[in-house]
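One protein chain is absent from this view; the other protein chains keep their places.
This part shows chain A:
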Amino acid sequence: MTDTAPQPLRPAQPYIRLDGDTPYVEGRLCSACGARTAAVHLACPGCGGRDTVQSYRAPTTGRLHAYSIVRRSYPGVPVPFVSAIVDLDDGLTLKGNLINVAPEPDALPVGMPVRMVFGDAMGRTDKDGASYVAFFFEPAA
């Protein structure tokens, strides 16, 4: 018997979570010092607090903080692409590809509003052939 049910997409980052079929980014917030992180740590990296960090659902809007237009990368990685540092509206910082924008400095004003979109991880699959879900940023008109 063959299993024909579609495989759920796997998160391409540990902090991408699935709410049913809907992906979102899970942030971590320290109630003691206000530090926000994407990664999970043993204690708060901001204050060392234990049991002070709670998970929450991160917003999908933010601003472009810094970027680089990458024109040479490792073998097999398509270029150019815009590597963007984005501060989400709540203060959590993420790095991702900035898409649907010309890879030119003039089109990339620092501080420009962006939104997070989710999609297939550029067709990349693992050794089991599984597909992944990633997030990207695009200008928020």
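General remarks:
We take it that a contact is a pair of C-beta atoms (placed from the backbone, for glycine too) under 8 Å apart; a residue touches a chain by one contact, two chains touch by 3 or more; residues count from 1.
Methods note: contacts and distances are computed from a predicted model.
A chain of this complex does not appear here, and its UniProt-recorded name among "propanoyl-CoA C-acyltransferase", "2Fe-2S ferredoxin", "Cytochrome c oxidase accessory protein CcoG" or "ABC-2 type transporter" is "propanoyl-CoA C-acyltransferase".
For the chain missing from the display, the contacting residue among A:Leu18, A:Ala32, A:Ile69 or A:Val117 is A:Ile69, taking the whole complex into account.
Considering the complete assembly, chain A touches the hidden chain via residues 10, 12-14, 35-36, 38-39, 45-47, 65-74, 76-79, 81-85, 87, 91, 93-97, 105, 110-111, 121-122, 124-128, 130, 132, 134-135.
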